[in-house]
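Yeah, one chain of the complex is gone here, protein chain that is, but the others are all in their spots.
Showing chain A:
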Amino acid sequence: MSDRFQYPNDREARSAARAKALEALLIEKGIINATTVDTVLKVFETRMGPFNGAKIVARAWVDPAFKQRLVADTPAAIAELTDLPEGMAGAEGEHMRAVANGEGVHNLIICTLCSCYPWPVLGLPPYWYKDPTFRSRAAREPRAVLKEFGLDVPTATEVKVWDSSAQIRWFVIPERPAGTEGMSEAELAALVTPESMMGVAVANAA
């Protein structure tokens, strides 16, 4: 094997050794403990992320009355769900408002500041989301922007753009895909992407 191919593996092994050494040193000194890293990552991996939004959407798909309540009073409806992490309906989530896609209407959310992104439900925003060009174009010509995302919204369908702010953080309830009648809530949740809850895509096909 030539050096060319060897080099990246060496780098990787060196970085792994350095990271491990730092963590071990800090644990030995009592500055952190063996579970510190997992505790920090738990916030991102289980507490706040698009998997929460996906659960909410899947419930709305199987329960039309819940969907109505979700649109009418989003935090109260979210608070009904017991399998979401603590605090989902409060704190950062307290000003959340859901808008539903349906016959003749497609919703798109944008926001100026990433701090306005509904994190607990959608997770971390994608790179392009904070781009001023994306934001201004999405507000001005949403159909053209959606087309670039591969979403051709029929002319008869109204496109509504919602600008999140410190007061209200929006998310979209995408339409339930066809052919999903027999699916469980968990199976349905797996079809809900962050992009579909931003309105730049539809939910994945079954």
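Note that in this section a contact is a pair of C-beta atoms (placed from the backbone, for glycine too) under 8 Å apart; a residue touches a chain by one contact, two chains touch by 3 or more; residues count from 1.
The rule is simple: contacts and distances are computed from a predicted model.
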Among "Nitrile hydratase accessory protein", "Helicase", "Peptide ABC transporter permease" or "Formyltransferase/hydrolase complex Fhc subunit C", find the name that the UniProt record gives to the complex chain excluded from display.
"Nitrile hydratase accessory protein"
Residues of chain A in contact with the chain not shown:
7-8, 11-12, 14-26, 29, 31-32, 36-41, 43-45, 48-50, 87, 91-92, 114-115, 119, 122-127, 130, 166, 193-194
